[in-house]
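For this view, one protein chain was removed and the others were kept in their places.
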């Protein structure tokens, strides 16, 4: 099986790099080719990097609360660039304030993300999702269940 | 005007004497003849003391939560002893747990107390009530408004 | 009401001496006959039960282990009026609160051995669907139910019973597998009773301590504990420690080997750290002096025991600081409260939150000690001078007998407890908080504190009086009762200056 490639970064004007960096390090260690765009990354840069590297997934971090504004239309950008089926995750503190996670998750899934991770998600969980979802893709499914 | 007499004490098996003692000291200082029965006072002892001293008011403290059991029938005891009209206050932590004050107050007023004081009531408030209620009594009213 | 509250005094004259086997046997028989559930106590079975308990459910072992590991354990209070409510509470405190020691607070009727009233309380609670009792009626429910409670948790269980009459409650709880009992003859009689003589209180706890020593003789290491927090109302450390030393000597004389010492927090970091160190050292000093060489005396601090504020946020700070103080003071455990304190007995959830706040605070302060700090050393010296003066005088008055000395010293006002409800205690000693936040003594009453010591107290309190523009005297004591309950805007006004 070829080595999988993932693009990571923190979207918009967001400087919260710590969780994203730990995640990128863990992905690298787990054997993924990891394109880490770092903090303060405009949405189009993610897509560009994904196209250039023929990536299997994009992992978008947003911590600072304005992700809801920054992530609008992210899936459309992917589609425009020919990445209809790329796996899209988002995680962090995805809205301003403490809101119900169900509501927040719904908002992001509706934007076209395949999975959204609540505050405090650990890297082990993300690695597990990724492994199972990529395997599901091999089987032609959209993503693994649960 | 003759000096007014009040009976104070902590009802039932309750040992919380501090607030009651401070209250008694303040009443004394404010010019009331104060019969302080102290902690752990059975309900009949209050009534006996009030009869003996021809008291104008009885101030019952209950802190430990079991006041709801101890104070049942307190007004009846007074009536039996010929103290139909004696002014009756109760104060402290009147029920077990943190319950709505409205509900607690209703419970105690229904038992025949003229006033119930919520947790944390200060002596100034009690002195103020007493002065106004006793004056109202002089005018033949049950108690002062508010 | 029920059967008589005290053992027949004609049995033995009051003294510290260990109750002889035969007398004790007779006392136990009479005691267990006072309420039907007493008959359920089977000593042999109880010993077997304790021996079968895993070590981490035996408080005697757990306290020693905590000391060895330099841990500060957490323990809440709590009790509800029916078995089901109480079981739920204990499980919540264990699982959601991570309590290291799970409590059973008994209700106030049980504390006064008014078991008929307690029975009514159970029934009313069941009818109302909420607890009408302020604790769990241990005696009414009996041994088998106590055992079920102990089985429902994975920690040691302790009885908290604030009473001068522990004999039946203690028998039943210990028989059910509880491994700790909080209470003592001097402390509880002076703080929880009005008409109960101190001699009688001492006798009652001699019974309990003798019982524990009997378990000990059968290889069961139970934990006993002294409530030096007394009336919880601005009790200065030295007064707490004086009672701790005396109660401890009384217990040791009956053969107790695991004897915890509790003090309410003064809320001053340095004073609390000094108090814990002084308490530990002084108890051991007097135990050694009197030939008790193998008594383990871990010190526990208690979250603020005086009046609490009505604001949850302020309460949270008191709860957390309560953990900080205990950890830094090197207390082996801390007894916790919750943000509901000023209102009423907390819900299981609020109680569990108080435990977690405290536990986090302990974690944060885990390795810090103040030894070597001058203020700490000074405070510790001061406390020691105070304690020695009172304890030595008491022992002298008893002609070497702690029990007799104690009773005589209370009569003379040499021993005294502030804000006591007891007729047998003069309550002339009056404490207040000084400008730096330490508890001091405004008026020693008849307690023979050294003159130079009282000068220090007075000077520090005068500084506060001056700062606040109030007269030096009892007013300071009353405002100190309210102090911690005041709204924060009064304690630390905002707008630090005007122009």
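Lettered A, B and C in written order, each chain numbered from 1.
Just so it is clear, a residue touches a chain if its C-beta (ideal position, glycine included) is under 8 Å from a C-beta of that chain, and two chains touch if they have at least 3 such contacts.
This one's a predicted model, so the numbers in the text were calculated from it and none came from an experiment.
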Contact list for the unshown chain, restricted to visible chains: A, C
Contact residue for the chain not shown (choose from C:29, C:218, C:289 or C:366): C:366
Listed residues C:311, C:411 or C:475, member touching the removed chain: C:311
Omitted-chain contact residue, chosen from C:154, C:195, C:392 or C:459: C:154
Sites on chain C contacted by the missing partner chain, in the whole complex: 54-56, 61-62, 65-66, 69, 71, 73, 98-100, 154-155, 267-270, 309, 311-314, 316-321, 323-324, 328, 352-368, 370, 372-374, 435-437, 488-489, 491-492, 494-499
Chain A residues touching the omitted chain (full complex): 10, 12-15, 17-18, 21-22, 25, 38-40, 64-66, 68-69, 93, 95-99, 119-120
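As a convention for this text, only the chains that are shown with their structure count from here on.
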Overall pattern in which the protein chains touch one another (line/ring/star/complete/other): other
Top chain pair, ranked by number of contacting C-beta pairs: B-C
Separation of chain A from chain C, taking each centre as the mean of its C-alpha atoms, in whole Å: 55
Averaged-CA centre spacing for the pair chain C and chain B, given as whole angstrom: 30
